[in-house]
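Some chains have been omitted; the remaining ones sit where they do in the full complex.
Labels run A and B following the written order; every chain starts at residue 1.
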Amino acid sequence: MQSFSNSASGAIVLSMADRIVENRAYLSEIDGKIGDGDHGVNMAKGFGMAADRLKDGNAGLGEAMNTLGDVLMSEIGGSMGPLYGMMFTEFSEVIEGKEQIDPATFSAMLHKGLAGIQEVGSAKVGDKTLLDTFVPALEAFDAATADGKSFGEALDAFSAAAEKGRDSTVDMVAKIGRASRLGERSRGVLDAGATSCAIILTTLAEGAKERLAEPA
Amino acid sequence: VKKFLNDPDDIVDEMLDGAVRAHGAYLEPVPGTRRAFMAREAPREGKVGLVVGGGSGHEPCFLGYVGPGMADAVAVGNVFSSPPPDPIARAAQAVSGGEGVLFIYGNYAGDTMNFEMAAELVQANGIPVRTVVTTDDIASSRAEDRDGRRGVAGNVLIFKAAGAACDKGWSLDACERAARKANLQTYTMGVALEPCSMPQTRRYNFSIGPQDMEVGVGIHGEPGVAREPMQSADAVVDMVMNRIFTEMPSQSGDRVAVLVNSFGSTPLMELYVLYRRVEQRLKTKGLTVAARWVGHYCTSLDMVGASISVMHLDDELAELLAHPCDTPFFRVGK
């Protein structure tokens, strides 16, 4: 089975930060439609700060995720600080100490991250949140590996499901968070968190895929 | 949208720098963080510490209400974003006077997560924490779902009542109970004529038609619960007051406190026109206005609009509101 190196993959977090910072205005614009318009600004601030701390170092993926989780949790606030902060902290806990990340580790990491998110918030799939990206992606990954697909194929399924999950939020009525006060008026636009989550997960999958190698 | 800004990413830090310079007689930074501030008089031995906070962009909320008789400390987040747990926890520790700490903040996903984490940190250090989440925005969900409602400008009256309870040396239990009652008896509804623009984007989040208004808006520039054709000031007040009267179980002879609040760009002139009608409507119901505040108390950046808050008073709440306090933007008595 293929895997990718933890210690050689810290740059994936820098790519995530790049993608989030690039999408700063877009994410805030989406959030402004039915939310308060701060999503891109805060995400870019948190991911940008983490990238600054990591830039000159030589952190592996686990370490980099730990730094990102810390920065989000301690500096950002809002909804994303705790939710993504917890997610990345939990991710890092699973892969810390593992030199190679194989599909089983990757899946365990996702499950632990999900548990962290749900411990802090209490949203469910269908509430029009980042979970509508995260949960289908995780499920697609597990289904692909259970089907005997390669790590690379499973990562593709993961990314595709994340994007599909993100798009599914357009038709949803928000049940949690700020937009839930709008009731039916929240229908018809993407959820901001679901959109940033798709960016994070597809960048993670892409970075992992590029680094995949047969065990030496 | 033009604003007085330097690097937009520095807006919150620069604002706080200016605010601390401006209000240094009242507040000072909490050690170890740039995002929490405490009253010069805090902590006071034997007194419950009151910690409030939330995102910035609501000035003078929350920072302007720190001082004797009101909040002991405030934690300040980025624009429209809850502060992270660290400044909240540091604020609580800094103002703890041995009788525990009361947290009051608006009911938003972000604030709840961050304040709860902070409460855990503080309690782990042996300081009891109680939390009252404000839910005064009657437009934000049905009456049966009171706990799901947003906390908006009524916050200020709730902070005032709770601050007085703390100042009187009441127990943590009693302070929490008073704050909870203040919240349950406060009813707010807001109307926006134009949206706000964030410092970083300098664009409006959405647009309201030239003949329309957004009814039931919160304090984060989000759209309201309904868009309706623009009406006269009196008709707007009537709509809001009718809604408040449906919710508030009052009787002729009861007393209320009123807050008519600008969301930022609605000038005092128009607030007075609104207040005039609010008082007329209350009088017609036989209600006495025991206290009232008209001005910029809890804003949403540069949003054009206003909210009306009514707190239904019993003897205890009336006494708490009349208790002296002295903060940069809220003062009572001598």
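In this section, a contact is a pair of C-beta atoms (placed from the backbone, for glycine too) under 8 Å apart; a residue touches a chain by one contact, two chains touch by 3 or more.
Worth saying up front: this structure is predicted, and the values here are computed from it rather than measured.
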Subunit formula of the full entry, expressed with the displayed chain labels: A x2, B x2
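Please note the rule applied: only the chains that are shown with their structure count from here on.
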Chain A and chain B: spacing of chain centres that average the CA atoms, whole Å: 33
Chain A to chain B touching residues, read off their complex: 24-25, 28-29, 32-38, 41-42, 45, 73-83, 120-121, 176-183, 185
Complex interface listing, chain B residues touching chain A: 9, 55, 77-86, 108-110, 113-114, 117, 140-141, 148, 150, 198, 200-201, 204-206, 218, 220-223, 225
